[in-house]
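Yeah, one chain of the complex is gone here, protein chain that is, but the others are all in their spots.
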Amino acid sequence: MPEVHDRPLGVIVCAADPAALDRLVPPGHGARVLRVAPDEVLAVVAPDFADDVRRELADRVAALDHDALVLDVSDGWAAIALVGDDAERALSYLSALEAPAADGFAQGDVARVAAKILREPDGLVLLVPAYWRDHVRTRAIEDAGAVEARA
Amino acid sequence: MPSLRLDGRRVEIHDGDTVAAAAFRAGVRTFTRSLKAHRRRGLYCGTGDCANCLVTVDGLPGERACVTPARDGMRVERETGWPSAERDALAINDRLHRFMPVGFYYKVFARPRWLWPVAERVIRRATGTGTLPPDAPTRRTPTRFVRVRTLVIGGGVAGLAAAATAAGEGSVVLADEAAPGARATDPAARDAIARLTAEARAAGAEILEQHAAIGIYEGPAAALLGPDELVEVEAEHVIVATGALEAHGVFPGNDLPGVWLGRGAARMTAIHGVTIGERVVVVANTEEGAHLSEALRATGATVTLVTGRVLEARGTRQVSSVTVLTPEGRRAFACDALVLSLGWAPRDTLLRMTAEPEVVGAGDVVRPGSTLAEAEASGRAAARGQADQPTEATSWPIAEHDGYVCVCEDVSMHDLERAWDEGWTSSEILKRYTTATMGPCQGALCSRHLAEHARAKGAAPAARGRTTARPPVRAPRLGDLIGGVHEQVERRTALHDRHVAAGARMDHSGVWLRPGTYGDVGEEIRVVRERVSVMDVSTLGKFLVAGVDARTLLDQVFPLDVGAIAPGRARYLLALDEAGYVMDDGLLAALGDGSYFLTSTSGGADRMEAWLRNWIDRLDLHVHLVNQTAQLGAINVAGPNARDLLATLTDDDLSRAAIPYPGHADIVVAGVPCRAIAVGFVGELSYELHHPRGRSEGLWDALLAAGEPWDIRPHGLDALDVLRLEKGHVYLAQDTMPDDHPAKLGLRWAVASQKETFVGKRALERMDALPLERRLVGLRFDGAPQRGHPLAVDGAIVGRITSCAVSEAAGGPVGLGWVRAVDGAFPDQLTAGAVTATVSPTPFYDPEGMRLRA
Partner (left out) sequence: MSVLVTCPTCGRRPFTEFSFGGELRDIASPDTASDFERVYLHDNAAGPQRERWFHLLGCRRWVTLTRDTGTNRVEA
């Protein structure tokens, strides 16, 4: 049974022209870039680097689209990690989505809410708007058999 | 020796027994009593298709004894017949049957009118099968999602062959309803199944045992019900290999215990080693039926094999003789078991649920009576995209003038004839009038007979089809169906724990969980009007609208004059749809760098985002829209001392010059960066502080601590309802209806009609030219009003109270309500029951708005 953890993450949104986003060089610091829509990218990174990533993104995208918007939206997202080998099986109780490949992401209905699914070395991460955090945790425990992480 | 208890009596269980096998071996012949006539019913199909053997197992009713594996310690009860299935007092109904033709209760008990409810109660108690145990544990079955290339339904030879072949092309899941080892009735079949199972597994097919497909849906998709889970499968291809059962024989006496369908008799004999009788007559018009007589002889029974048409079976508690019209003429036989193999009825319900070309059949379900080799070939062909098409039986066993057609519902041929004569002349209507096919077996036995009857009567093609097949194939438990569905999806603000700790009653407000009250609504109202209070309004929809076309977008979509909002200012915003109706409301604030901050109602955030993104797309505008609903918390600090309180937590300028009404400014409160918006919803001096969600708890705690000198306390939704009502503010969906344009709500002032274009403008122009037939008005009452109560003039209802409260601040009971025009004019005096309502201008409290502009 997988464990369910809160995994604090930095999330930066970059809204710009699709053509600019196509050519955007990903920022560093281990950030993962999710192209959630043609005109929107979410960069997900460890919280300590959120500010650096924001600045990097803002500099890079300004050269491609002077009207682009870059904003730290970390507060708006909650990341719930399902840790363990059976994280994928747990996901099958929450969603009809397939777990993504290692560096990709999936987005769609997880436990009836809008979520992005990321694969991590130790399992899966469900990224949802922050107000869904408790709902997703509860569903992971009650429906998918996950257990609270021991302190 | 393992055993179960049947009606309290101990019954031995042999290895591999089903409940039916163990019971039959122990001498049980009557398993149920029929629905209306309370006739004895025994094992018939033996394959889980009919409803003759439904029993209660360990407290749960409706279990099919013939497919339920027997377990040591099981408690089995027959669930029909009173006081028992053996001695049923209502067996008298059978003798009175000719006084109870189909539909009689609609005619006989209709008058006098008081008789029907009485009759209905009696009838209900006398019919039905099984009782739900009031103390059964609630069960919520987990739901699992599976995506697969090929789903195979049915674990016989055809299904396994299909799975083995399809596994070469991609992922395969095979759902097999049967319990392990419950299929093969001869060594050749056993070997084939073992061989194909190994092949399928080796090829990577996943086999889900004891998982029954209860429906096929668009996609194609299927729902599989297993012992402990519901599996929702999305597949690119579905192969239905559910096999066939023998055609149901219809003749007088066809429902007597001791009458068997061939495959059921074969299972009982070959798998369970049970002798079904000593003098057995087999009426076989199929090859398989002919072979069956050999297996029966091997049990030591005297077996007579004939072909032809069964004319009649006779017996009292069970069958004792049968008359058959053979090629040599009428023949009568004494027997204690009658086995029928008159033709084939493919189990095609799942196939008939869908017209999608990706759903195909294989094996007996499309080629009934296949040999093992033919079934295997059919399965493999289906997996290769060359599925056999269904063939209908070329000859269907002719039903005699009488006999039970729908065994579940006690509908005889005679009933069908009579109903037809009464004018119910199509198979669908006949079904609904007689209830044929509506019993637990859902037409597995009789749907073809019903269609055939209509055809024989000369019905037009449209009126003689088989009745529509719909999910579920068989009745699942509610606990199985709701697996994966939950009462609520719940959104929580960052202050949830604070509210709970303060003793708030948390309410579901749409998808949000919000505090209704912290214990004393009256006190909460007072603290807002007289001192200072805080409210968690983090649920509001919040949006950043930026980009070169931000102002253009807002101007084209909303009816307000966006250009007139100077930086630092805000305006009340109405969102209209293309029909000019009010969809939502909120606030629009100009941020000064060309971007805007927009708020919507808590329930309208998703719709607002969809709405704006639609117009960005259709108008092809360069706009960056960020939904900040989750990202920002919001706390409303409201009351005459609001400014004084905030002044203790900030050095920023809070005067009207710095934060105009309506307007906003960025300030820092207790170290938390906030956008402070001056709002007027509750009618007191208010600062709605929008801040990063992560800082909510700190800000809330600081405000409550700093507010102690004013005896601060928070207020919830109940207090808010009264506060806004006192100001005459509308609650969308409570005071409004989906087709309200602004004039009906008294909100015409929020529309800048002089604007050249905005969404809904033309619709408003059109409606402005029409007389207003309904208006939302303020009301004062001379007594306690009730929300939802109709409003009347001279006894005629002309409206309804939509909101009301007894208000200290407003000096009495006030409310809002709908009033229709009467003879072109709106009445100003109405009655709501014993209470008089007078139309009054709003706001009821502080009409000049001095308090909130302080």
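As written, the chain order gives the labels A and B, with residue 1 at the start of each chain.
The definition used in the following text is that contacts are C-beta pairs under 8 Å (C-beta built on N, C-alpha and C of every residue); 3 or more make two chains touch, one makes a residue touch a chain.
Predicted, not measured: the structure shown is a model, and the values here were computed from it.
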For the chain that's not shown, point to the residue among B:617, B:666 or B:711 touching it. B:617
Which residue, B:70, B:102, B:173 or B:221, contacts the hidden chain when the whole complex is considered? B:221
Where the complex has a chain not shown, which of B:763, B:806 or B:821 is the residue touching it? B:763
Residues belonging to subunit B that touch the chain removed from view: 217-219, 221, 223, 232, 234, 355, 578-579, 606, 609-610, 613-614, 617-619, 627, 757, 762-763, 765-766
Subunit A residues that touch the omitted chain in the full complex: 35-38, 96, 107-109, 113-115
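In this text, only the chains that are shown with their structure count from here on.
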Can you list the residues on subunit A that touch subunit B in the complex? 13, 15-17, 39, 67-69, 71, 73-77, 92-93, 95-96, 98, 111-113, 129-135, 139, 143
Partner subunit A, residues of subunit B touching it in the complex: 142-147, 232, 234, 484, 486, 489-494, 496, 512, 544, 546-548, 622, 624-626, 628-632, 692-694
